[in-house]
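First the structure, which I've put down as structure tokens, then a few questions once you've had a look.
Note that this complex is displayed minus one protein chain, with the remaining chains in position.
Up next, chain A:
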Amino acid sequence: MAGSKSKKKNREEADKYSVLLPTYNERENLPLIVWLLVKYFGESGYNYEIIVIDDGSPDGTLQIAEQLQKIYGEDKIVLRPREKKLGLGTAYIHGIKHATGNFIIIMDADLSHHPKFIPEFIKKQKEGGYDLVSGTRYRGDGGVYGWDLRRKLISRGANFVTQVLLRPGASDLTGSFRLYKKDVLERLVERCVSKGYVFQMEMIVRARQLGYSIGEVPISFVDRVYGESKLGGNEIVSFLKGLLTLFATT
């Protein structure tokens, strides 16, 4: 009895979580998000590493990251910078290659994804043995802060259309705060072809298609305080294009 219990404990302690933080001009946000990650991982006691993938930000994000590495140690803060801005999708692929954990957490570095939810993600994953756990703004206590009526309407409308057309079995497709088993993420990334915004949506649609199990945790999404969003512009057009592509191909 005692034997099997300690064995289970060992296995849990062997779990390691690699957090991928892609950054582009996030010099103000990066120290704060790292501080919060260290705080919540420290409190919950899970084994972790933070992989910062900076794409040659002109604002000096990388220099800040180097300072953080000195403060928190090279085993906790891993820097995998790239020369120039190559996009979010490839940043994840680049990060996965260097990740040493058996679980990978993907989140934005702009403080709209709060690290306090990570212990909940991990708990949820362990409860159901899920292949991936996705944060959701659309369910339970989930929600947003700093959105006007127009943005809420677009968000809810787009989500409804997507649910009707794709029936993906997950309530938040465009959010990008998720925890994956490493091998599951690797297999998904291999199969996903879309870029940017649609990438997140394709990941979860393909996950369902491949029969992976999906758990959900409600999250509060607080609009970025510092810096500006790099996506945007023709977000709606690229969303519709992506949606129709997935509709016809999955």
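By our rule, contacts are C-beta pairs under 8 Å (C-beta built on N, C-alpha and C of every residue); 3 or more make two chains touch, one makes a residue touch a chain; residues count from 1.
One rule holds in what follows: contacts and distances are computed from a predicted model.
Trainee: Leaving aside the chains you can see, what is the UniProt protein name of the one that's missing? Options: "tRNA-guanine(15) transglycosylase-like protein", "Dolichol-phosphate mannosyltransferase subunit 3", "Ras-related protein Rab-2A" or "Chromosome transmission fidelity protein 8".
Mentor: "Dolichol-phosphate mannosyltransferase subunit 3"
Trainee: Taking the full complex into account, find the residue in A:79, A:93 or A:144 that is in contact with the omitted chain.
Mentor: A:144
Trainee: Using the definition of touch stated at the top, determine which of A:71, A:193 or A:236 touches the missing chain.
Mentor: Residue touching the absent chain, from the options given: A:71.
Trainee: Of the residues in chain A, which ones touch the absent chain?
Mentor: Residues of chain A in contact with the hidden chain: 27-28, 31-32, 35-36, 64, 67-68, 71, 111, 114, 138, 141-147, 149, 152-153, 155-157, 160, 164-167, 220-222, 225, 246-250.
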